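The structure under discussion is supplied below as structure tokens; questions concerning it will follow.
For this view, one protein chain was removed and the others were kept in their places.
So that you can tell them apart, the chains are marked A, B and C in the order they are listed, and the count of residues begins at 1 in each.
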Amino acid sequence: MFKKVLIANRGEIAVRVMRACREMGIKTVAVYSDVDRDALHVRFADEAYCIGPPPARESYLIGEKIVEVAKKSGAEAIHPGYGFLSERGHFVDLCEQEGVVFIGPRGDVMRTMGDKVTARQTMDKAGVPIVPGTTDRLTDDAIARWVRDTGPPVMIKAAAGGGGKGMRLVRNETELTSAIARARSEAKSSFGDDSLYVEKFVEEPRHIEIQILADAHGNAVHLFERECSIQRRHQKVIEEAPGNRISPELRAKMGEAAVAAAKAVNYVGAGTCEFLVDKHDHFYFLEMNTRVQVEHAITEMITGIDIVKAMIRVAAGEKLPFSQDELAIHGHSIEARIYAEDPDNNFVPSPGEILVYRPAAGPGIRVDSGVYQGAKVTVFYDPMVAKLVVWGRDRAEAIERLGRALSEFVVKGIKTSIPFHQKLVHHPKFLEGRYDTGFIEQHMAGGKGGPTPTSAEDSAEARRVAFMMAAVAAYKRDKQRAAEASVVASGGADPWKSYGRRAQMRGGWR
Amino acid sequence: MFKKVLIANRGEIAVRVMRACREMGIKTVAVYSDVDRDALHVRFADEAYCIGPPPARESYLIGEKIVEVAKKSGAEAIHPGYGFLSERGHFVDLCEQEGVVFIGPRGDVMRTMGDKVTARQTMDKAGVPIVPGTTDRLTDDAIARWVRDTGPPVMIKAAAGGGGKGMRLVRNETELTSAIARARSEAKSSFGDDSLYVEKFVEEPRHIEIQILADAHGNAVHLFERECSIQRRHQKVIEEAPGNRISPELRAKMGEAAVAAAKAVNYVGAGTCEFLVDKHDHFYFLEMNTRVQVEHAITEMITGIDIVKAMIRVAAGEKLPFSQDELAIHGHSIEARIYAEDPDNNFVPSPGEILVYRPAAGPGIRVDSGVYQGAKVTVFYDPMVAKLVVWGRDRAEAIERLGRALSEFVVKGIKTSIPFHQKLVHHPKFLEGRYDTGFIEQHMAGGKGGPTPTSAEDSAEARRVAFMMAAVAAYKRDKQRAAEASVVASGGADPWKSYGRRAQMRGGWR
Amino acid sequence: MNYEVTEKKGDTKTVGLVEISEGQFEITIDGRTVHVDAAKSGKTIYSILEDGKQFEVIIDDNGGHGFDVLVGGQLFHLEARDERARLLASTAKVVVSGPQRVEAEMPGKVVKIVSPVGTAVAEGQGVIILEAMKMENEIKSPFEGTITDLGVSEGQTVESGALLFVVTPPEKPEGA
Partner (left out) sequence: MNYEVTEKKGDTKTVGLVEISEGQFEITIDGRTVHVDAAKSGKTIYSILEDGKQFEVIIDDNGGHGFDVLVGGQLFHLEARDERARLLASTAKVVVSGPQRVEAEMPGKVVKIVSPVGTAVAEGQGVIILEAMKMENEIKSPFEGTITDLGVSEGQTVESGALLFVVTPPEKPEGA
């Protein structure tokens, strides 16, 4: 086993990986940008090295610097977390060249899965169902011909795609020409590659993904599914494991397909096969994520398997310490991502200092967080500050716990998505477990709508208390200002400057 | 189901019960003493009422006041937690008279189990093995005769006993007369009842207890065992579930005995049968706790059952929602009790304000706490501030997690038992799982000894850093004092008073 | 003291308030007077007790008169104004004279200068567009005046606290 591992990431996932390492008796090396000297992941590490200025492209994305720190500090392996360098094949190659173990699959596997057309070809060959469509890069004419033959609706997609870019839905043949042109131009500017392919559009799709783990000795298992259909602008908001309305047969078939996908590319490490499931329970391979996912924790809750530890073990050459038949689903788990954003103001990011931080706790609650009271959320990185993960004996209990946990989770100083989650977990459609990826758009007005999380009576009571307390707060501030004013009067502070700040606060910043 | 429940307790258990209520959609009523206005359990409640001055006998122990609050607020039931009124039969009777449901067994059941002689008689009749000895209140002569017939070592015990009082070990017949006299006088002064009985002394005893749950419809199940042998002065320090070296056969036999004990008294609610297990795997009924235990959480972790919710359900007349064959042990769980006490100074209590509170978190960790950053720990109540509960797929992983969690758990402002736990979880005897109730006395010099939790190299490094940082802290304070001194010089503070305080701090207070 | 509390796009209520002792208030609202025990423990979140009912209340002061008040999981955007505050505000306005600095509240990148030096601006008129956390924010002039200096240029990255611009109010006739 490794004696020292470098974690090439920040925030909650860096802390998560360090926790696994500490439990395994492995020393950890953190890297940080100038603005992250006080970040939680630095405090959790045995060693920490600054790798550059705040923008990620000048620090967390510079593979050469990170490999250099690994070699200097004597770290034998690098865990990339998610995001940043986690799915960049060339970084994996660099690690290999420099003799540092990359905790994840090989670079060529990443490249195969990173290119959507190649991935589709590979999966098709391995017998994994793919969304009906082409497995080649197509000319405009070829796309038009395919659409004419098959009929709309179709999705035009960039081969190099990701993050919803270079993607266009065509519901009508008249839209086709302009859709192709726009997809190509977006693909060119986003990925430097304007290759396109085309797929049938799956109606009312549900996003179901299968977690897999594979070692270098030919063993691969799946850890069942997660349902990630609750999305806002292609960003996952709430995930559940197991999924809703997944029959044991469908689960088994999808699990086998995911393991087949992994074996087809000699996959080593943790990975996720994302599938679309249509209303007839047909499933189609969408893409494979070749890293640990944000939502891996809910799978850990229902299986008892520590996925990060397993990743480290197989990267060190060990065999998977469990087989498929030792794995079972135990209860139900849900994750709510807590973002530093203002749900009442179109989800704009909300940076700032966390003045009060009281995470939920108690039975059935796990919080993976990258912050602490007094920490600063900066503008430079992903605004996710914590993951609230709950477990219950069944889905009903998990939802009750999630509601309870959200009601006790306090973050003051920045706005968070907690109030939005509270509305979501009270929505009848969510409670029923009948939703698809269109849920937030259709049933919560894109996040602006949704039910009141409390009874009408409690709600009226809360409003009355809020009015009273606004008056109390105003009173207290007036009192304090009066006191401060007298201090200023006797010399000291610079009223010119403080007026400027105050004026600005009233100004455009919100 | 109840609409509103009063929680007649404070601290972590009050918060724990409120969490269960909130998940069940039940409103909660807190009671608090004058010194607890800012306590966490008040902040978690929907309603809160002051019931008197800080000393428990003037507030939390006055059943009449609490029942009055329940009736005034419309609470249909009272959850007593542990300690305080939780095992006082007369309080249960009072609730019944006043038409408020007591969440727990009937008053007569409590009295049966509260008197050790009656409990022994009852268990003996039910076929539950008791420690060999007498089941009657004995005269001095009768005790002497029994000891002469059986031979030492024996335990002389107060019939009304509890908390280690009125109890004397007799290893030699010459000690007998004085032991009887001292046990009687202690029993008289502690319980107002000098009745004694006598038991064989069990050598190298392990403390194994069985959690049971029973409803009012004649159903009773056990939730397997907990091992609570790690004790310091009869106070549990670390608990594990399942126990160590408990064979499936022994587990089944003890479980059946505990269920038989519950059925013998028509028990309703959650309860715990405490057993002593000797080195030959013989087990003996010790006593039954007729309330929720501090350590119930580890059983929740390995079974997935929410014990507090089950208590509330059966008190409301519902049937147990699971049967014995639906219950299974899943993984391993350990609890470490975090006390506000100074392990380096003979475990003296350490009250004060919690300046920094960063509980452990992440995979496999549950913290049940009654405090928060800024909370004050007072001298009036139990010094337990939090329970750190870990879960692992097996005991090894649970211990690794416990070690990791202790290393990230930060409480500043008061001293806690965390450093003591860190030594404990690195002790080879603990790691082996081979220990009895004499462990801390024999292997850790009563708490003063024990291994260093880190390697010699890391330890030396930590010492060097500590020396450097003591100098830095002294430097910073000198700097600040110099700054303050100049303020004082210009008028304001009272140096006479501040000297007095400083001098006193150097004095006898630590 | 009376406060006028207004919900964004909602009700306005008059809230009467008397502080009896530290944290203890007599509050009149909706024609009813209640006793409120507002404890701010650990200098953090309020615990409110009113006739036995307990609420945890989190208040974010947005500057000006705005307060975001979170009660039982519900967020209310409120403005609270009292007689004296109105008075103070008008007094403050008179005090403002001479050039005023406006500084960056968070680090970001200057995307565009909307009002270059010499522009006459109204209160609330945009001066600079700053990108932070991938969002564009318009930095407005706090009052009427002329932009007399810019601390930044387009494309420049600024730190928190950096001077963005200076606005000079129009000179007022004496006695105005």
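We take it that a residue touches a chain if its C-beta (ideal position, glycine included) is under 8 Å from a C-beta of that chain, and two chains touch if they have at least 3 such contacts.
Model, not experiment: these values are computed from the prediction.
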item: Chain not shown, its touching partners among those shown; value: A, B
item: Which of B:Ala328, B:Val379, B:Ala396 or B:Leu431 contacts the chain that the document leaves out; value: B:Val379
item: Contact with the hidden chain (one of B:Ile62, B:Ala260, B:Ala316 or B:Val410); value: B:Val410
item: Full-complex contact with the absent chain, from B:Arg171, B:His217, B:Arg245 or B:Arg464; value: B:Arg464
item: Listed residues A:Ile26, A:Val42 or A:Val314, member touching the removed chain; value: A:Val42
item: Touching residue (missing chain; options B:Val348, B:Ala396 or B:Ala445); value: B:Val348
item: Hidden partner chain, residues of chain A it touches; value: 29-30, 37-38, 42-43, 45-49, 72-73, 372-375
item: Hidden partner interface residues of chain B, rising order; value: 344, 348-349, 351-352, 355-356, 358, 378-380, 383, 406-407, 410, 412-413, 415, 418-419, 422, 452-454, 458-459, 461-475, 477-478, 495-497, 499-510
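Note that in this section only the chains that are shown with their structure count from here on.
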item: Length of the line joining the C-alpha centres of chain A and chain B, rounded to whole Å; value: 40
item: Chain B-chain C separation of Cα centroids, rounded to whole Å; value: 49
item: Sites on chain C at which at least two other chains make contact; value: 44-45, 53, 56
item: Shared interface positions of chain A, touching two or more other chains; value: 358, 407
